[in-house]
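Note that this complex is displayed minus one protein chain, with the remaining chains in position.
Right after this comes chain A.
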Amino acid sequence: MTIREMQKVLDARFLYGEEMADLEAQFVFSSDMMSDVLAYGGKCSVLITGLCNPQVVRTAEMLDIICIIFVRGKMPDDNMLRLAMAKGIAVLATGHYMFTTCGMLYEHGLRGGA
């Protein structure tokens, strides 16, 4: 599934990285605990989270994640977006809750890393 397809399915907004819309993802990790993302998300290239602080972008950077999806209407601030731009990580925001977001993407073929 491409980032563009995820954006459409989730009715999400592109906050950064529309030029990366054609990149493909297969595995996704979802959590609000960044330590768990670091522990178990190694295979994943998309991070779904409702946590909204700069360490979300840092965590994504360490794992070579290509796209962060913020759920529950969470909006990263300018600092976070600047960091995502500097690291080349696409950022989407959706109003859906985390469970719904995961379910919608699962229905379209995305899987967890484990």
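Note that in this section a residue touches a chain if its C-beta (ideal position, glycine included) is under 8 Å from a C-beta of that chain, and two chains touch if they have at least 3 such contacts; residues count from 1.
Note that contacts and distances are computed from a predicted model.
Missing chain, UniProt name from the options "ATP-binding protein", "NADH-quinone oxidoreductase subunit C", "Sigma-70 family RNA polymerase sigma factor" or "Menaquinol:cytochrome c reductase iron-sulfur subunit": "ATP-binding protein". Only one residue in the set A:1, A:20 or A:38 touches the chain that does not appear here, and it is A:38. Only one residue in the set A:56, A:69, A:91 or A:110 touches the chain that does not appear here, and it is A:56.
Take chain A: the residues that touch the chain left off the picture are 32-36, 38-39, 42, 49, 51, 53-56, 58-59, 61-64, 79, 87.
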